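All protein chains but one are shown in place.
Coming up: chain A.
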Amino acid sequence: MLKYAFRRILGMIPMLFLISIIVFTLAKLMPGDSLSGEIDPRNTNPQYIQEMREKLGYNDPLPQQYFRWIGNFVQGDFGKSTRFKIEVSEVLSERLPNTIMLGLTSIIITYILAFFMGTYSGRKPYTFGDNLIGGLNYLGLSIPSFVAGVFAIFLFSFTLGWFPSNGSVDIGTTEGTLEYWLSRFHHVLLPALVLGLLSTASYTQFLRNDIIENSRKDFVRTARAKGTPERKIYNVHILRNSVIPLITFLGFDLVAIISGAIITETIFTYPGLGQLFLQSVGTRDYPVLMTLTMLFSFLTLVGNLIADILYGVVDPRIRLD
């Protein structure tokens, strides 16, 4: 297993290299550049602009620019944000905890809801309860998150006033106190619910269908013939088989925790990486944008690796070597 993981990690290097070329090329293909962020905004002298362009290396051939960027990148120098005028790593580390908090809360809510609804529906298919859950799930699946987000803000923030509609923490709370953390949790709950809506629905249906399918398998009949109680058959024999396909999602979820949610974070003006990403596109903040894209790509590869390794852990038929 270790050998397998090591080989996979080695295999990521050429992959990341290719991704970096694509990311860089795409960034350069975008209209406009961040020049305006790098120069004195009061000086509009064309000669000065030309000079600065030359000086910043914007006129160098693309390969040269690429290698300058990637060279610094692998040494841990992600560049300076043209918008915030501080190191990219600093910008990211400011936002990262918020995003992780949102992602984790959302995933925990998703898993708990999907587990209970999925196992219930799978065990009692085609009953009223199952149909109700199924109906709600399809509703959840068919509502885009920007609609659900706006609606949730309207209902729960403005009308009912249960949750704050924006930000990640109340102004005026001191960092580190219980009040501070409660406030953060209070802020994260609504976006987390909206964010989890879609995946809760799909996980529930996946789990349900897999449980129904597995409950018709021969090994279930064997377990019943052994005198194993129905509850144990579902909770042990069937469930253990039904979680295997869901492992794929776990890998993606790990990525989602960190990569944040562009739409949800933007709607809730929640200061996470997703919001940062969208803002960086808008302000042509290439150093931040490229670093984020590289980070997300890297995490996707890691997430897939983790999913593959977990497959080997939960399914004895899959051997990793």
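Convention: a residue touches a chain if its C-beta (ideal position, glycine included) is under 8 Å from a C-beta of that chain, and two chains touch if they have at least 3 such contacts; residues count from 1.
Convention: contacts and distances are computed from a predicted model.
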item	value
Choices "Sulfate adenylyltransferase subunit 2", "Transmembrane protein", "ABC transporter ATP-binding protein" or "Electron transfer flavoprotein subunit alpha" - which one is the UniProt name of the chain not shown	"ABC transporter ATP-binding protein"
Option touching the unshown chain, where A:Pro61, A:Gly227 or A:Gly282 are the choices	A:Gly227
Touch criterion as defined above, residue of A:Thr119, A:Asn241 or A:Thr291 at the omitted chain	A:Asn241
Residues in chain A touching the chain absent from view	216-219, 221-230, 237, 240-241, 244, 314-317
